[in-house]
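A single protein chain has been omitted from the complex, and every remaining protein chain is retained in its original position.
On to chain A.
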């Protein structure tokens, strides 16, 4: 019997190639999207799961109550590590972790590198797979452990234990021996650095930081093997608040907590106080969006399959009648039809898995840091997921036609009296949902496209296009480099600064009368405002070499004035560090230091002396910026032959925001294309079915004198109503989803406007008209004699 079912399935599939192709293709795309969504979810779900001790590790983090909210910070005072080691026996292992960007030199070649300074216990706590050498050699301060990728970049081979490596820190050269080479960590591990050194090197490399200074911070991990002792350790940490609070008036810790390492990366990404020392996981939007897409496409494909299954089944009424006459039970017919749908789903699954690979590589090309890989056989979770998708799809799309058509009486079928349903409430609802989802996708692509244009032109408060920053170590280097480049006539302005918007800043609380707020602070030199293109709205710039300005003048942003509710900010006094009195001498336009991701923070700009400069800000006409950069790089190589050139375009910082936006546009456009294609096929199927059902009515009406327009109206009215309802539902869902996604990604975005909705609805109607126009026209212009004779 199974052979009989299989034969008839294959042969009836061959008779309906077009519909079957659309269905299999639609489902396959849905399944391919599910594969991407699954591995994307798995990436997030298995973040840091490669570390076998993850469950026993905690990050020591301070809680701070400020402005009425409790903030969890991710770094603590460096001396807390020694205090834990000496006084808390329940803690099995401790490691500090700090970072720096550095240059490595092998022979005469320079390479950029990310360095982490850690205690030797780090490699006992976290799981690293050493290909050559051992982790315990890190006890030696002059040893460096490097990743396989870095070893190959520097030496051309991974077997490099014992080789010499030079670290370039400012003007100093430090010699290291490679003690071990570890396999690169998976992308979804918090530790992505290519080199690790003993923590003591941090004190050498970072100026002014000492082991017992409570002013300076580190990421601090502890391992507590006995979970029942976690509470005790937490209690034991609290007395050390005093050590911090005594020296950090500006940062009063209310509690030290043990933040579990499990789930840390996911929590950090949602924490505004997160310091990006460690690799974070994806934002919830990045995890949720592919899942929503997959579910939507899968739903549309299922709805389409249900509708086309019903339509195709109408051609098999005779078979159903005969099978019933031959003694088939209804249950057997139901099983047969569900089985056929499952078979189609199985084919779609195979094709979907192949398409999944293509989609996965397309997905990977969208993101820089995340590379997903499929692994089907060693992932029981995935297999369960795929079987679940198969049954979900098969049962969802196969059940209704199976139950519906198997209920017909054979007498009616075989006598030709049984007319197939055409549209009914069920098929109409499915079509309406299909269209609503398609419209949602179209709205999404238009809305994100509009948003990307809006964000590209967004005024961030400074010149993004015509500015470059070059990093130097101190004022003396600044002076040398400045002297070398200033001869270039294409350069419009050069300024020095200690910090700069986008690259570095610090954050302190400042007081005015009884009010206190945390503000961003940057220390800048002469001509900074002009070189960066900041706009002064009122007041004045700093006066050249004015000691008074260095001591007590600040320029604030509009947001700063707003949080203190100042109408006339000029001349207002603020208290910084409880002792330093500062006067507002100017107000600048808001500066969006975090791009459009986060709310513009209040910022104040202080005037600093040339010896503190670490940034060279260079402004040039946009079209000449590349040439200017090239000439500066030449100069750099002459002046600092031991160090890599550090220049970067300011607009690179905005690129990520625009890339995310463009990627979402691509995703929605893809979703829109697939969804619309499937929905139009669904509409075509139902219209065809309805035309077949209404043949006699059309014939009679034509005999009685109806025009083509009259007939077209009879056929179309129902579908126009369906499309109108779908338009309303799609617009509502689209507005909600777009706003939800945009607000979870950016603070500043352009919500979908009426133009987006209008153009999307028009597009949907146009595509539908194109799809069914010919069918309706040929039915309406058919010779009535032939239809009536058939009847």
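As a convention for this text, contacts are C-beta pairs under 8 Å (C-beta built on N, C-alpha and C of every residue); 3 or more make two chains touch, one makes a residue touch a chain; residues count from 1.
In the analysis below, contacts and distances are computed from a predicted model.
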Report the protein name recorded by UniProt for the chain absent from the figure; options are "ATP synthase subunit C", "ABC transporter ATP-binding protein", "Iron complex transport system permease protein" or "Phosphonate metabolism protein PhnL". "ABC transporter ATP-binding protein"
Touching the absent chain when the full complex is considered, from A:329, A:622 or A:740: A:329
If the hidden chain were put back, which of A:410, A:699 or A:734 would touch it? A:410
Touching the hidden chain, out of A:139, A:183, A:225 or A:318, is A:318
Touching the hidden chain in the full complex, which residues of chain A are there? Just list them. 1, 4, 7-8, 11-12, 15, 318-319, 321-330, 409-411, 414-416
